[in-house]
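First the structure, which I've put down as structure tokens, then a few questions once you've had a look.
And now, chain A:
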Amino acid sequence: MSFMKLKLGAAAAVLIGASVLPAAAQDSIYVPLLTYRTGPFAGSGIPIADGMHDYLRMLNERDGGIGGVKIAIEECETGYDTKKGVECYESIKGKNPAVVNPYSTGITLQLIPKAAVDKIPMLSMAYGLSPSADGNIFPWIFNPPVTYWDGASVFIKHAAEKEGGLDKLKGKKIGLIHLDAPYGKEPIPLLEALAKDLGFELKLYPVTAQDMQNQGSLWLSIRRDRPDWLYLQGWGAMNPTAVKEAVKAGFPMNKMVGVWWAGGDDDARGGGAEAKGYKSLDFHAVGADFGVIKDIQKHVVDKGLSKFPKEKLGENLYNRGVYNSMLIAEAVRTAQQITGKKAVNGEDVRKGLEALNITEARLKELGMEGFAAPVKVSCEDHNGHHKVFVAEWDGTKWQKASDWIEPLKDKVRPLIEAGAKDYAEKNTGWPKRSESCAKQS
Partner candidate 1 sequence: MFYREAGQFKTSYAADMAVFPLRQDRIGLAAIIAVAYAVAFTGSDFLLQAVLIPFLIFALAAIGLNLLTGYAGLLSLGTGAFMGVGAYACYKLTTAFPGVNFVVWVLVSGLFSAGIGVFFGLPSLRIKGFYLAVATLAAQFFLQWCFNRVPWLYNYNVSGAIDAPLRTLFGVPIVGPTATSQTRYLVVLTLVILLTWVASNLVHGRIGRMWMAIRDMDIAAELMGIKLLQSKLLAFAVSSYYCGVAGAMMVFFWYGGAEYNVFDINQSFIVLFMIIIGGLGSLIGSFFGAALIFMLPIALGIILPAILDPFGLSIGSDTIEHLRFIILGALIIFFLIVEPHGLARLWQIGKQKLRVWPFPY
Partner candidate 2 sequence: MRAPDSPVVAKGDALLAVENVSLGFGGVKALSDVSFDIRKGEIRAIIGPNGAGKTSMLNCINGFYHPTDGCITFKGRRRARMRPHAAARGGIARTFQNVALFKGMTTLDNLMAGRSLKMHKSFFWQLLRHGPAMEEEIAHRRVVEDIIDFLEIQAIRKVPVGKLPYGLQKRVELGRALAMEPELLLLDEPMAGMNLEEKEDMSRFVLDVNQQFGTTIALIEHDMGVVMDLSDRVVVLEYGRKIADGKPDEVKRDQRVIDAYLGVAH
């Protein structure tokens, strides 16, 4: 047994050694990225990981980092597996990270309690726990620009518009195909609330991880129930399969809308030409003809510093990664402005995130004009509930198919605050926010 201890000790020694090394470099901002390029969800994970990595890398190459401070980028492989995600977090939290991107709703849920204790801000961009948009209760969690609840509400608005008004939804059947995991279940409470208000019938079609590619019977039930609209909250291999099955079942594609995570190019491509008309929500543009993407190509991809195939640049999920990193960078930059420090730490970046205000002008500077809508985060509102638009698959690529649509904030926000309160109550001893928002602003 002592021999085991030896091995243990050895491993430990290695681990400790390795885990302090990068932290020593104080002249850099450490930005860990929890990504997944492996496992059943790698299909969605890889482009995002590349997008996030490439933008930050581009800042290093082009501007020598943020405010002259290099960014230490480190990826940690989670495989979209909560267990590995927590391991990743434990291994990085010692290295003074500026901000953590869990990139999985499951992992986010695990880390939310830890973030407050370890004083590390967590950016779960348009995923994670919707109620965490309440800054009063979740000072360390940020999920701009929109929550799943906003997304669902926009879907309802879109459907209503096509049907001719919210009142027209009465008596309609609306189906939610969702991954049977926290991520997939997120929109259910809002949809249920809206179903009550607007009088439509909500049908749930859960898909377990192991049956992601085996949705035959699920689509039979859909054929039986004949829902008027379908909202797809899927991920990974589940999305292309769902689109394919929809085509097979002859479901009218233009009445099937995916959340922004179901809007990958590969997702729609699965259905082939018949998938034309499939819609998905989005909060940033697709395509490579933006200054920022061009810069990435110039400074990163062409130099062979990226893993991403050049011809695929500007695909939806890649751009999503870019957008995410943009939020990180802007938060860091704001933090630098507020604190005057160069190498900012987690607590500084939290302030930065709470003061985050990306205007049209700023977007222009970033070469993101028309790429995304302005984003503003406040101390109380860690999300902003910003506008999203509906994209449509034209058989080969995504096309913007609507204007920017405002979510039903008046419906969402109260639910958010209620949910947040409920969360705090359920977790006895939930730490109170150190300094109140009112005092701060």
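Quick note on selection: all candidates are chains of the complex that A comes from, given by their letters.
Assume a contact is a pair of C-beta atoms (placed from the backbone, for glycine too) under 8 Å apart; a residue touches a chain by one contact, two chains touch by 3 or more; residues count from 1.
The structure presented is a predicted model; accordingly, all values stated were derived computationally and were not measured.
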item	value
Given options 1 or 2, the chain of this complex that touches chain A	1
Contacting residues of chain A [partner candidate 1, same complex]	1-5, 7-8, 11-12, 14-16, 18-19, 35, 37-38, 42, 75-77, 79, 82-83, 86-87, 90-91, 94, 105-106, 109-110, 113-114, 116-117, 129, 131, 180-182, 185-186, 188-189, 208-209, 307, 419, 422-423, 426-429, 431
